[in-house]
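Every protein chain except one is present and positioned as in the full complex.
Right after this comes chain A.
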Amino acid sequence: MTATKQIHLAAHFPGVNNTTVWSDPESGSQTDFASFVHFAQTAERGLFDFLFLAEGLRLREHRGRIHDLDVVGRPDTLTVLNAIAAVTTHLGLGGTLNTTFNEPYELAKQLASLDHLSGGRAAWNLVTSSDAFTGENFRRGGFLAPEQRYDRAQEILDATRELWLSWAEDAVVADRERGVFVRDGAVPVVEHRGEQFSFSGRFSLPPTPQGHPVLIQSGDSDAGREFGARTADAIFSRHGTLEAGQAFYRDLKGRLPRYGRAERDVTILPATTFALGDTAEDAEEVADRVRRAQVSPQTAIAFLEQVWGRDLSAYDPDGPLPDVDPDPDGTSITRGRVRHEKDPAAVARQWRELAEAKGGLSIRELIIETTARQSFVGTPRQVAEQMDTYVQENACDGFILIPHLVPGGLDEFVEKVVPELQDRGSFRTEYTGPTLRHHLGLARPRA
């Protein structure tokens, strides 16, 4: 009998997108530290591998004005993770940090500081960006050509690794008798000369408790997958269904050998929502209620405008899709969010067909239908069973859960689903080591 494959779980703090329901009476502050404490401590009680924070460096705009329908505002990623480290003991702390609007020496020092001060729990989700819109908040502006995004990401990663691993592992001796703090020559000058960066100097920290922080990546293009296969310890995937998940899993893990890496070296975690109920019907009702709260009438129109590229505020969200066709020049109507490069006319055609096939969906019903993420809906036992199936059948190695509520969105899952997973023998019943690398079963990196 083969051992049951173990599930890895990450908890995404609900944030700046319409998945997060702010209109619910139970929705608390999105930025008070108390919300982060509650959420993180819940994840730790549930023995999660790590907490995860997303990032966006400019407030999103829609039709030339700040998008006001979703949650807006978040704390600084590194600073709040350092604070969360103070109120947790084992939970990994994953933060998204942009590879375009940061520089290697500073970033290496900040991430290494988080890893040292948390006792080896830091993770960095590398996101690439090239848009001039975000660049307007930074010294260099929109300097990077889109096709260079992964070149820069790869080089910033190479550079930070050179710094993180520059000291010998046994550099610090702190030998009072000889008066020697570091071994002679153990703190070398790092000289990096590349296309994107050119710097030299000594790093101010030895290798961290994890060697260096865990690396997370989420790009889905061919370049993104290759980057992930070469460098990432964990990968967030968007492939929610069992079949699509298995195809992505095979593709990604199939790329590993060419970098001398084994399957277990990379943990694949699709983003997943969930809805729980005492019966399957109750859970469906909960899921439906949440979906309607996530897609308010105004949000439905805003989503439609993203595809149509024009002002549709005169349309009734409970009425049919517009007769007019998308404006081919209006595609930049929404700025500051991940864009999916699809032909608007084709999407509109597809949506009209879908609306008709489903018996005449309204605008809002259609948006609810088309924006639905992969979701596990059912009783705690059913949800545990579905999740376990995905992992055992190699659609993934675990999940990054995106609850819809701050701060209590994880409570019920931890209370009811985690014990079911444990009963199935596929989830840990205690933390068995102190670092995130340990939770993920990863080896310590070498220079």
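Observations, loosely collected:
Here is the rule we go by: a residue touches a chain if its C-beta (ideal position, glycine included) is under 8 Å from a C-beta of that chain, and two chains touch if they have at least 3 such contacts; residues count from 1.
Everything below uses one rule, namely that contacts and distances are computed from a predicted model.
A single chain of the complex does not appear, and UniProt lists its protein name as "LLM class flavin-dependent oxidoreductase", one of "Protein kinase", "Thioredoxin reductase", "LLM class flavin-dependent oxidoreductase" or "ABC transporter ATP-binding protein".
Between the chain not shown and the residues A:Glu103, A:Glu285 or A:Glu369, the one that touches is A:Glu103.
Taking the complete complex into account, A:Ala85 is the one of A:Ala85, A:Ala123, A:Ile400 or A:Val418 that touches the chain left out.
Within the full complex, the residue among A:Arg74, A:Arg292, A:Lys416 or A:Arg444 touching the omitted chain is A:Arg74. Contact between chain A and the absent chain runs through residues 22-23, 27, 30-33, 37, 56-59, 65-66, 68-76, 78-80, 82-83, 85-87, 101-103, 105-106, 109-110, 113-114, 116-119, 136-139, 141, 172, 174, 176, 179-184, 186-187, 192, 197-206, 296-299.
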